[in-house]
Every structure is written in structure tokens, then in C-alpha cells.
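Below: the structure, in C-alpha cells.
Here the complex is missing one protein chain, while the rest keep their positions.
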Amino acid sequence: MSRRQKVMIALFTVFVLFLLFAPRQSILKTDVLHTYEGPSRAHLLGTDNLGRDVWSLLLAGGARTLEVVFLAGGISFFAGTTLGMIAAFQGKAVRGIIQLAADFTLVVPSFIMAMVFSALFGFSPAGAGVIFGIGNMGQYVNQAYDLSEGLKSREFIDAERVVGLGKWRLLFFHVLPNIYRQLLVFLGNRAAGVVVQYAGLAFIGLGTDITNPDWGTLLYQYRAYLTTDPALVLYPTAAIAVLVLFFHFMFDSTGGREEAETIYD
Amino acid sequence: MRRWLSFLGRWLVIFLVASVLIFGLVRLMPVSPVDRWLSAFNLPYTEENVAYVTRRMGLDRPLIVQYADWILNFLKGDWGYSLKSHLDIRQQFLAKLPYSISIGIAGIVISAFAAFFIGYRAAVRRGGICDRVSAALSVLTQSVPSFIVSIVLIYFFGVRLKLVRFFTGNGAYAMTAAILITALYAVGPLSRVVRKAFREEMRSSYVRFSVSRGFSPDQVLFFHASNPVICRLISTVMAEFATVFGGSSVLEFAFGIPGISTFLVTSMKNSDYNVLESYILVVIIWMFFVHLLLNLALQMIDVRRREA
Partner (left out) sequence: MKKQIAAVLTAVSVAATLAGCGSASTGSGASVVTAASGSETASTAETSGDTVVIGETSMVDSIDPTNNGDPWSLTADGISETLYNQDENGNLVSHLAESVVQNDALDWTLTLKSGMKFSDGSPVNAQAVADCINDIMANNEMATASCGVITATAQDDTTVKLATERETTVMESVLCEWTNVIYKKDSSGNYVFTGPYVVKSFNPGVSMELTPNPYYDDNASKRPNVKLMCFSDATAMQQAFESGEIDMAFTVTPDAATQLEGEGYTVKEMNAGYQYFAIVNMQKESLSDLKVREAINLAMNRDDMIKALKGGRVATGFFATYYPFAGDVKETTDVDQAKKDLADAGYTDSDNDGYLDKNGEKLSLNLVTYSSRPDLTIIMQLAADELSDLGIDVSTQIVDSIDDTLSAGQYDVAFYAQHTAPTGEPAYALNQFFRTGEGKNHNGYSSDLVDGDLDKMGTLPAGDERNELAKEIQEQVYKDLPVIYLVDPQWHIAVSDKLKDYEPYCGDYYVVNDQLGLTNS
């Protein structure tokens, strides 16, 4: 891990803790006498159309977004990787089924599934997280499968097979440690996508509750004030951008490293 | 031949699984369209009313009959009627699909073309304008949701300058804007893919060989190394289409384009699940054709390369 990555991860951890634990006011608190106020000591980022504290709303939205990202990332990472490894080390039938399932999640747009799901069962970060997690699983399955296939021919895996290690032990203690790094890079890329997709989902607003705001919901509400109070649009946009950029740079494999020279350079 | 058979088989399974899945999901939803319908028109929630509406919607039959009926009729081209408007769903889709499909196809085609040239340029001139712009674009478009861009665009050109009528007229401006935003959002990542593919080709022995024989390096790369790059681009685009279809719904929403995603959102607000069910199947059929055509294209390029 490069120094730069370590710094990014530390910063990201601080950011997450900040979103979760920074001091905030009640997001229920309204005050129709003090609407559209600028930043002040009482309201760090001012107030919105109902006199709610924008700072607290952003923090609350951040916590919900993190819930979605961690849930989605966790599901697709663990389930996808496990299935991909199993596919590589199991018979043809199992592999066929797993790959079909992976294809399925790749073909059906997960954003649309999430939309359908929230229309049918109501909108919640948990629901969205699970759907995005399953929807992105296919890519992890394929990646994990390719990487594990690559390992299969390596001698140490063969040796362990001869020694007679249990299948699960083989997968989790010998295959996984060799492939998880590449998959983490992928996780970072996908997590950024999940943040934006979730914002879009909340923006379309099927079944959303404005008293439990997401960044996308805030944008949906505040976009009407783009001209009169652009700051209200700017804050959630910036919050989304910062979180995405964190994911982007934290796991970016090429960022710091120099590319190989070619005859063209 | 066998490959194509297994391709078809796989899609058939995907189609069937999806149909069962969506049919089942819809039946699990907590709010029945009957209740929804009654409340939408301020009608009393009495037993007779519920029974009447249920009967009229055909929801009083056994599930398996409803499923078989639905899927067979879908294949026959009879997609049923919207629970709310009693309009023919297939006709509604046919009227709305062209909007969504043109946004998807045009957006992707433009971005793929642009990405090819930008990516090529970025690979050849490392650190040049194209390299920097495409890198910045791919990060920027990932971090600023497209609906923000649409709102700003509408405000600036429509409201402030009054240059463009996005909402009335024949909708050409709204469509163009939606296509360009789709393209803008796809071009960054795609040009990075192209760039990376070109960089790999640069290191290959045949490129080095041709250059050492005195051919212009740029021409060697552009004309002789482009086939594998195009293949890579096409496979990426294939995956991208699923995203574009979801992404277009946000744009249709913002520009008031009456495409099928807008249709879906309004239908879902009414729990009009006949529409919802057809929608998922239409998405899968659409993705099937995308994969079919792009796979054919890939094979053609491959054959040409082998013949060359």
C-alpha cells in the first residue's frame, strides 16, 4: 500500500466518523420564522425552506448514504467473491448456474430494479443497499472467477489440494488472500457508483420521506431554489462529490504509480 | 453455431427467471392496486367496492393462471391493459420506446466515437489536453449526478437566455440535450478504457516491429492496432448499456421526456403493476438485442482480423 493510499484511508475514516458522530441538531426541528438563513453560529450551513438546520440534514443524509454503500459493497464483495471462487473450484454444473446468475445481474439494470423495489416495498436505505449489492454482484463474481482461475495453475494451490485441505479452507485461507487486493480496487470503483445511483434513486423520489432526508432527496427539494438560494443545491452536491472522490482515490490503483514507458513517449 | 445456441439458451433462461421474479415480487407488495385505486378517487373503502374493482382487474383468479395467462399473452403481443387507464400497454410502450431508445443508442454511439478519438489522442500524447480532459471528465461525471447538470442546463438556456424551448414544440431540444448529457457522462470512462487499451497495444511486438520498419508511429497505432481496442470498447459499451437505461430515467424525468422510464415512474406511483411487469420484460428484450448485435459486431471484427 502506497503512502498516499494510507493517508487517503485515514482521511476517509475521519470523514466517515465525522458523518456518523459529528454534533448535530434534531432534523425534525423546523422554524418558519427563520427560513433560508445564511451560515451562522446556530446553523453552520444556514437553514432551508422550513427553517431546518442544513448541516444536520447533510449529516443525517450522509449516515444513510454510508449505510447503503457499506451494505451494497459488503453484499457484492462477500457474496460475489465467494461465488466467484466456488465457480472456479467446482464442477461444471455449479459454475454454469453461478455464471448464469452473474449474467442475470449484469443484464438487469440495478438502478431499475432498485426503483421497482422501492415502488413496491417502500424506500429505505437498507432495501436500496441490498438491491445494489445484488445488482453489482455479477461483476465481482466474474472478477473473482477470473482471478481464481489464474491461481488454479499455480503450484502452491495444487500442492495444497494434494495435501487434502478442505475445500472451504482452501478457498478462504489460500485463494482469497491472493485475490482480495485486486477486488478491493474494484470495490472502491463500484462504491463510488453506488453513491451516485442512490442519490439518483432518492432524487426520483418514489416513496421517499422528506423528514428523513437523503442527499438525493435534499437535491430534489432544493433544486427549485437553484436561482434564489444556490447554496442549498451546492451543499448536497458537494457532499456527494467528496464521498465519491474519496472512494475514487482511495483504491485507485494507477493514481500514484508511474505507467510503463512505451516507444511513443 | 453452438456458441450462438448457448447464447440464445442463456437469454431464454434469463427471460424466464426475470418474468417469474417480477411476477412474484409484484404479488408480494404491501399495497394492492385495488386499495390504491379506491383512495385515488376518494371512494369509500367498502367490501363491495373492493370486490368490484378486484373483479374488474381480473385479480380474483389463481396466481398460476394469472402468470400463465400473462406470459403467454405477452409473447403473443397482447401485453394487457393498464390497470389505471385501460389503455393498451404495448401501444403505449411502442409510443414511448423510441424516446428512451434514441437517448440510449445515440448517447452511447456519440460517446463511443468521441471516446475512441479522445482515448487514442490521450494514449499517444500522455499528459496532453485529451489525456487531462478525459481524466478530469471521468472523475467529474462520476461525482456530480447528471440531474444537477440537466437542471443547470435548462435554467441557463431555457429560463435565463430563453434560447431553447425544452418542453414545448416537438421535443427535439430536450432529446438533444438528454442525448448529449448521456454522451458526456459515458465519454469520460470510455475514453479511459480506450486509452488503456491503446497503451497496451503500444507495447506489443507487432507495433514495435512496424514502427522500427519506418512506418509513422501514429498511423501504425491508429490503423493497425485499432481492432483489439475497438473490441475492448464494444465489450465495455455492452455493459454500459444497462447503466444508460437506468440513467436515462433521471434525464427523462428532468426534461419531461415522455419515454418509458417516465411512464414507469408514473405507473409505479399508481401501483399499476401490469405496466411494471411488461417494463422489466421489455428491458430484458432490449438488452438481448444489444448483446446480440454487439456480439455479432465483435465476431465480425474478429473474423476480419484473422483474415488480415
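A and B label the chains in the order they appear, each numbered from 1.
By definition in this document, contacts are C-beta pairs under 8 Å (C-beta built on N, C-alpha and C of every residue); 3 or more make two chains touch, one makes a residue touch a chain.
Just so we're clear, the structure is a prediction, and the values are computed from it rather than from any experiment.
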Inset, instruction - May I ask which residue of A:208, A:237 or A:262 touches the chain that does not appear here? - result: A:208
Inset, instruction - Could you tell me which of B:15, B:79, B:166 or B:286 touches the chain that is not displayed? - result: B:166
Inset, instruction - Using the definition of touch stated at the top, determine which of B:21, B:71, B:106 or B:140 touches the missing chain. - result: B:106
Legend entry - Touch criterion as defined above, residue of B:17, B:95 or B:135 at the omitted chain: B:95
Legend entry - Hidden partner interface residues of subunit A, rising order: 26, 28-33, 49-50, 52, 122, 205, 207-212, 223-225, 227-228
Legend entry - Chain not shown, touching residues in subunit B: 30-32, 35-46, 48-49, 52, 82, 84-88, 91-92, 94-96, 98-99, 101-103, 105-107, 109-110, 113-114, 116-118, 121, 151, 154-155, 158-159, 162, 165-168, 170-172, 175-176, 179-180, 183, 253-256, 258, 262-263, 265-266, 269, 271
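Definition applied: only the chains that are shown with their structure count from here on.
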Legend entry - Distance from the mean Cα position of subunit B to that of subunit A, given in whole angstrom: 21
Inset, instruction - Name, in rising order, each residue of subunit B that touches subunit A in their complex. - result: 10, 13-14, 17-18, 22, 25-26, 28-30, 123-124, 126, 139, 142-148, 151-152, 155, 159, 199, 202-203, 207-208, 211, 217, 221, 239, 242-243, 245-247, 249-250, 253, 264-265, 268-269, 271, 273, 276, 279-280, 283-284, 287, 291
Inset, instruction - Report the residues of subunit A in contact with subunit B in the complex, numbered from low to high. - result: 100, 103-104, 106-112, 115-117, 119-122, 192-193, 196-197, 199-200, 203-204, 206, 216, 219, 223, 226-227, 233, 237, 240-241, 244-245, 248, 259-260, 262-265
